[in-house]
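Of the protein chains in this complex, all but one are displayed in their positions.
Now for subunit A:
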Amino acid sequence: MLITCPYCGPRDVVEFTYQGDGNRERPDPASQNFEAWNAYVYDRLNPAGDHNEIWQHSGGCRAHLRVVRNTLTHEILSVAFIRGAHTSTARRKAEDKS
């Protein structure tokens, strides 16, 4: 399985660390809504198909990535930096063109 890091390009999955389900929404830390906390900690969609995930390129540039992966085929549909628009994001493309 290859994940195309927006900074480093296509890399083997062993360079990446899975950081969990990307669909979770953390309640306000002051919240006492136990149902919301229970859902945040335990509830998972476990879909057979496209799944939002968080990965870290821990064996490379160490950036955290938002990945959409198909859980049936392991196809990677999209990869993006979690941190918003970063000036370096477009730099890989600039190099590819040269």
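Criterion: contacts are C-beta pairs under 8 Å (C-beta built on N, C-alpha and C of every residue); 3 or more make two chains touch, one makes a residue touch a chain; residues count from 1.
Everything below uses one rule, namely that contacts and distances are computed from a predicted model.
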item	value
Complex member absent from the view - protein name from UniProt, among "Sarcosine oxidase subunit gamma", "Outer membrane lipid asymmetry maintenance protein MlaD", "Molybdopterin synthase sulfur carrier subunit" or "Sugar abc transporter, atp-binding protein"	"Sarcosine oxidase subunit gamma"
Residue of A:R11, A:R24 or A:R66 touching the missing chain in the full complex	A:R11
Hidden partner chain, residues of subunit A it touches	6-9, 11-12, 14-15, 59-63, 81, 83, 86-89, 91-92, 94-95, 98
